[in-house]
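Quick one: the structure is below, questions incoming.
Only one protein chain is missing; all other protein chains are in place.
Our next item is chain A:
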Amino acid sequence: MSIFEYNGSALVAMVGKNCFAIASDRRLGVQLQTVATDFQRVFKIHDRLYIGLSGLATDAQTMYQKLVFRHKLYQLREERDMKPQTFASLVSALLYEKRFGPFFCQPVIAGLGDNDEPFICTMDCLGAKELAKDFVVSGTASESLYGACESMYKPDMEPEELFETISQALLSSVDRDCLSGWGGYVLLVYAALLTPTEVQEKILKGRMD
């Protein structure tokens, strides 16, 4: 098994109408053995920007700590939060710094940019950005996720429908992967007209095998 399949992971992010959702599985394993069923893979950078990190769990945690550090410095200097596009470039640069000894993680970035425009992108472990308008996937279950998202996705979905779609896509894909699953975690962010952005976090009841 390759190093990317050591811990096992599944991540997906989808774009809806003025909203986005990012979802992950909750398993942490050591090859075939399951060690934890509440592992956090999606992290908050600021209120309107989230990053999910798949691949080797230790690299995911370290990457997250480095990114939080860099973002806090940015906040101190610029006195504002980073835009998602800028943050994506930052992640890409940090990953390419380690070109000949990389971090074994694949990030999925999701955020709300200017004018509440949702932004999602994914990268490989060396920082090659892939921007998408509909959905991005990452992890050991990525092939199943591509298929599920491709068939279930519709453009301009309302938040409730987007939540349903992303949950179903995630659960059906991890049911075809030995190394991910054991529950799901979905985070839905939408820019409402009057109130500031609303965030919904839900834990999915999935197959525990």
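Going forward, contacts are C-beta pairs under 8 Å (C-beta built on N, C-alpha and C of every residue); 3 or more make two chains touch, one makes a residue touch a chain; residues count from 1.
The rule is short, and it goes like this: contacts and distances are computed from a predicted model.
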| item | value |
| --- | --- |
| "Vacuolar ATPase assembly protein VMA22", "proteasome endopeptidase complex", "aldehyde dehydrogenase (NAD(+))" or "60S ribosomal protein L7" - which is the UniProt name of the missing chain | "proteasome endopeptidase complex" |
| Absent-chain contact - pick from A:His46, A:Arg176 or A:Lys202 | A:Arg176 |
| Contact set of chain A toward the excluded chain (per top definition) | 1, 5, 8, 29, 31-34, 36-40, 140, 175-179, 205-209 |
